[in-house]
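Complex shown without one protein chain; remaining protein chains in place.
As written, the chain order gives the labels A, B, C, D and E, with residue 1 at the start of each chain.
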């Protein structure tokens, strides 16, 4: 089976990290590729970025659809995932959706660690939209005034989520952010709780849909209107 | 990786069907076995059955733990799953949990089709416990007065869920029930919407946890007290 | 004060109806204009349409921003409203948001009448996102197989919402749809319950923000990242 | 259009401040009056006060009904609003209802600033009743031991709501309280986030209903029994 | 212990029936009295009735407080219960509150049977306020066009709640309504499910508080302001 991870950012430097996260966990027989969206913003941070990434994401989906069996959106806010689900008959998995729902099977409540304070309310909206508010201990951002490396900033926020918020599992609220390659494993080892990397989770969920012969329902919500 | 599907019923006739569902979707390199709980009730139907299956489930888990990397509870109410998660350091996946959370990624709302009316409130409790009430169109049972084969009764209930309840995806609320081998595929083809088989979903979720190096958090909820 | 109603569709035939709805209720001293989004789809029906309307909406907003004091999105799903709120320091009001929240002050539960069955789950998502599920009796669509004029199809659905769903107020789930000019008043008179037109509601809410000197908070959620 | 603001307190010293808040934002063509309830408690603080204000509120409504087109209840807990809605065919707007629902259109979450700690649970009940709990960052009271002027106590609580609770908008949880004339504007300027004054919001919402020809549904909840 | 049941209606014909319901279940050693509120409406049906009953309820409470250890409000909407809880240091129990919370210990979901359609939304509000919506199958009214005796109308609605709404327990949504003396027992026998009479439930809950030495917390919500 062939899975395309869509990096909705145009920063191709992230591709390698994203692909590393995804390939590492793929089953034998699964081919994972990652493509950035050429005409998207370098790094999605606000609502305008989300919107501007959209047309390129759809174009990439359409152009590559014959070659792949499933698609992943590698942005932890699952940006534009509804339009992709509508525009293909093949499954589309969000890294936020996959990681947060898997996390609920591993502990009482999860915390999501964001790399900017600005993105906290946006992620809180996503959590509520998925019905996961009761299973979410907190959405926390790093201390943006810190001069430490990002990976250490994330570790600090993660420790606070465990000690102050009652989190039992942790989720990295980004994909391919600076210094986060292998970060989930490193933090899992250091903190002694599961730390979920959304890209890895989404690859496995995509494999799940393909192995089970499942794809998006086209009954109403995700049926494109022309059909 | 080696996965044991625990059939919490003692009816070994179900083992073969459950194993078929699980093996069919396993990745190459995954070995899936199914064992029934010898001293459990033949078929779990009420709260007493759930309780009586428990000690045997724990014993089976302990006896087989060195041989397997992950465990699945093959009862769609995820019976006794919390105690299993507590009693092993390896991931434990429920077929209700896995199928209902995956279903939310495929359509607006799912319906669960139960084989007895009696089990409807029990399943409604599970749906609410997982925070999925807003994503659940209905929990429906077959018409128990019907003389049709069970697979046809399930198809009838499924059609009502689509036409009356607004379901866009369907979930079989049982594991290995009479006549349900291959039923998910058959119904998917017939009804044109995804029909999820919990055993298949759970095998893929277990593989996800193993590939990602994730296991149950032992921070509080699932830490056995002696540790 | 000057308010621009953005018709996110490119069908300029709707402009006139939308403008009529908006102008009719404007305070003296309020100037209301309506502009369609030239490069948007003719009529937004699915997620792709929503996305494709977005860049044109932002461009229209930017181009016209100096001339207007507030903006309205004239699509009852409040499509792309978050990006507009982020991209201007002036208030942006959605016709779905305004009509549904005002409706809660007039009766126990509202029903929204959609002109297509396809849009029902999309609107249900909006209702939940606004926290209004407990105050919503139903989202109902017209009978798409009917050969009656749209205004009569809407009246039929409205009558069912009152008799079957317990609705006490009604909301037209479209803006400027065929035959709906003056429909709210006509139905209010016929059915004896308040029938809310989103465009009219939004104009008054925009006036409210302007009169009170209120605009979007730029503290986190709606702050564009460059600022 | 003519709007009567009912001050459910008998302290006529508040009338002037309430009227100032309301008049300042009224459209040209809108006449706003404020009348206190002669036989009400001087200042509503507890449940008994709420009850005792009720009969006078109904009497005032009845006596003045022919002269006015809409009514506002100028107590941020929207005390006795249901009975007023039932007893007139004209719209009745609560300043809590209007300000909290408008606030949700301006930012992620609002905080309400109360002038007494005692009133916090009462306001929390109102927030939940309106379905706004997910959009409310906190209900905070001033520090009652403070010797600072009330306006500065409110500013202090407001700053804590922003820094500690994640509020993006603020609402004054009183009407016409000592020193709060013009306070919303002053705080908006000082804190850089929208600060909503319920009286002003309610006047604009009442105008909205009148301009749109909307009034309370008399279908069930607000139908007086004799009719 | 001495318990006063406050009949918030002035119709003394109800007193006898209410007292019969309450006395029948009282423990030996418990004295139960019932007093109507002289200046209340004959029968509370709408919001105005609720308000007008209030001052008389407070007066009755104050006048009788030295003689009784606990108070019950014998209206299934628990009208004015918050002000009574505030105005006495002794426990005050609502028959709606008591019956609905006890019902949750006896079955999956309860239905409340109302004697008028008009009161359905009011009772739905109460259910939501108590956090019981997930445990409520329906609030149903009798068929008001029926010419059958009220007790038979209630039985009809009760049968529909069981067959159509999934109710497992039933609650009479009135106190002392015409023909309902002994109705709970009669229906329990006829329908084979528990049918709760709120007055009886409340007497036992009041005894519970008295035996346990518990009374209303005066920490914030129910503390009268002068204290």
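FYI, contacts are C-beta pairs under 8 Å (C-beta built on N, C-alpha and C of every residue); 3 or more make two chains touch, one makes a residue touch a chain.
Since we're looking at a predicted model, the values are computed, not measured.
Undergrad: Which visible chains touch the chain that is not shown?
TA: Across the whole assembly, the hidden chain touches A, B, D, E.
Undergrad: Quick one: say which of A:15, A:124 or A:168 touches the chain that got left out.
TA: Answer from the full complex: A:168 touches the omitted chain.
Undergrad: Based on the whole complex, identify which of E:16, E:39, E:152 or E:185 touches the chain you can't see.
TA: Of the listed residues, the one touching the omitted chain is E:185.
Undergrad: Of the residues in chain D, which ones touch the absent chain?
TA: These residues touch the chain not displayed: 120-121, 124-125, 128, 133.
Undergrad: Considering the whole complex, not just the chains shown, which residues of chain E touch the missing one?
TA: Considering the whole complex, chain E reaches the absent chain at 25-29, 91, 93-94, 97-98, 101-102, 104-108, 130-135, 162, 166, 168-169, 184-185, 188, 192-194, 196-197, 200-201, 204-205, 207-209, 211-222.
Undergrad: What is the set of chain A residues that contact the non-displayed chain in the whole complex?
TA: Counting over the whole complex, chain A touches the hidden chain at residues 108-109, 134, 166, 168.
We adopt the following convention: only the chains that are shown with their structure count from here on.
Undergrad: In whole angstrom, what separates the CA-based centres of chain A and chain D?
TA: Chain centroid spacing, chain A to chain D, equals 43 Å.
Undergrad: Roughly how many whole angstrom separate the Cα centroids of chain A and chain C?
TA: From the centre of chain A to the centre of chain C is 31 Å.
Undergrad: Could you list which residues of chain E touch at least two other chains?
TA: 120-121, 125, 128
Undergrad: Give every touching pair of chains, nothing left out.
TA: Final set of chain pairs in contact is A-B, A-C, A-D, B-C, B-E, C-D, C-E, D-E.
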